[in-house]
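With one protein chain held back, the other chains of the complex are shown just where they sit.
On to subunit A.
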Amino acid sequence: MLLPRILAPVRAAAKSPLIPSSRVLDVLRHPNGSAAHAPAPALSFVRHASHQAQGRANGAKDGPGKRLGAKKAGGEYVIPGNIIFRQRGTAWFPGENCKFGRDHCIFATESGYVRYYKDPLLHPKRQYIGVALEKTDKLPYPQNAARRRRLGFVAVQNEPQPKELDGQTVVADLQVGGATGSETSITATARNATTLTVGKGYAYRHANYDIGRVAERANVQVKEFVPGDRWAAWRKSQARKKRNEEAKKLRNAGKKSAKPKARKRRGP
């Protein structure tokens, strides 16, 4: 709908001899209406809303897959620590015998059979992943029934305790004997030197107390320390200082000896 007032410049343009009839409507295209007399140079560049024009403007859309999803299917046998489901966020919650990992992955805490289930009595909307202890069990377990638990321990008979010598006392696993040199002292108590114990995981090793007594077995004699012998102490410290000096010289042998820095004089 064109109002008569809007068309007024068109009418004026039609009357004017300067404008050909085919360009009459151009006067409407220019807001000031005087375009016909002095055609302005058109702006060739326009700035629109800012938008990055280079690179991947909206972030990478197609990165490497994170290998999320179910690692164990329903009914599959798992052992403690097995990861059952990897996810971002909490699409699944840990149910019976399961726990969240630090990235919300769900792992088993008992060995058993994986179950994917809902427990409306616990939470109306959540879906859970659980581990049933028996293959025939269904999850969730009945609400007020006693928990099904597994002991996870075996009973073993204790080894008979080593026989105690006369006069030897053991206080809370700490063996305390007579004074050093007596027959019941710790050092005098016979131990099997050749026993090897299994160390961490794989290697056989001597027990620490065994290693500590190697010198004793090899009959290594150590000069006895005499407290208060200042003469010996002085000789020792002199020897040490000399040794250190030698070592320093050797260390600095390759380097150019720097000039000793001029000391700043203090005061006037």
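The rule we apply is simple: a residue touches a chain if its C-beta (ideal position, glycine included) is under 8 Å from a C-beta of that chain, and two chains touch if they have at least 3 such contacts; residues count from 1.
Please note the rule applied: contacts and distances are computed from a predicted model.
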item: Among "WD40 repeat-like protein", "Mic1 domain-containing protein", "Vacuolar fusion protein CCZ1 homolog" or "Large ribosomal subunit protein mL38", the UniProt name of the subunit that does not appear here; value: "Large ribosomal subunit protein mL38"
item: Options A:Val46, A:Ala60 or A:Leu151, residue touching the unrepresented chain; value: A:Leu151
item: Missing-chain contacts mapped onto subunit A; value: 77-80, 82, 111, 143-147, 149-158, 172
